[in-house]
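Below is one structure, written out as structure tokens; comments come after it.
The chains shown are only part of the set, and none of them has been moved.
Letters are used for the chains, namely A and B, taken in the order the chains are written, and counting of residues starts over at 1 for each.
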Amino acid sequence: MINVLLFAQLKDELGKETVSIEGNGMSVAQLKGKMKVDFQLEGLETVMTAVNEEFADDDTILSDGDTVAFIPPVSGG
Amino acid sequence: MNYNISKEPIVIQEVIDKVVSRNAGAVTTFIGTVREMTKGKKTLFLIYEAYVPMANKKLEQIGAEIKERWPDAETAITHRVGKLEITDIAVVIAVSTPHRNDAYEANRYAIERIKEIVPIWKKEHWEDGETWVGNQLETVPYPSGKPEEGDIDD
């Protein structure tokens, strides 16, 4: 299972901050596609992705136990 | 710990104390506070949220980037999360260096990088609604799905 974390508007949209997804072997892009279909989650095209707390490309391949965070445009400071 | 995400109000002096050294002649601080008016719109309060473990790592990364560019610099950054009222402090960046120019430049580098790579979000609450603020740099946000290579590795 992939542990998916959501923040800011994505968290509000989904109504929760974490979901577990069957996604061993998927790419980040495929995971985004699945999230869009399963949860009608919009706006994933414009977010960054972190895998295990490091920024990652859309073609990064995921393994069971990975933590994926979708990171909307940041606004700290 | 020089890099922190804090649920408690930030004490400026505590951040400064982390960078004072016998070989520093200059300390600059940047203190980001909650402003009431933005483009004619009145903010009531803000909520800051962070992806805490990654935000800590990215603050540390910014410190490492500064060390690479300004080897004599010492840096400390604390960013607040939770509900903040007008004039509350959202972030304090302290940088010490032997000479003053570096202290200004390294400090400014830190705030720009925070706005690029640290996973922290701000929800503005106005009289007539609320919204998550993104894209403060006023660039198209991450068209490639992640920050530019330069932003991550540089």
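Basically, contacts are C-beta pairs under 8 Å (C-beta built on N, C-alpha and C of every residue); 3 or more make two chains touch, one makes a residue touch a chain.
Bear in mind that the values here come from a model prediction, so they are computed numbers and not experimental data.
> Could you spell out the copy numbers for the whole complex in terms of the labels on screen?
Chain counts for the entire complex are A x2, B x2.
In the analysis below, only the chains that are shown with their structure count from here on.
> Centroid from C-alpha atoms only, then distance chain A to chain B, rounded to Å. What do you get?
From the centre of chain A to the centre of chain B is 24 Å.
> What does chain A use to touch chain B in their complex?
Those residues of chain A that touch chain B are 5, 7-9, 12, 28, 45-50, 53-58, 69, 71-77.
> Going by the contact rule set out above, which residues of chain B touch chain A in the complex?
32, 48-51, 53-55, 57, 79, 90-91, 111, 114-123, 132-136, 141-143, 145-147, 152
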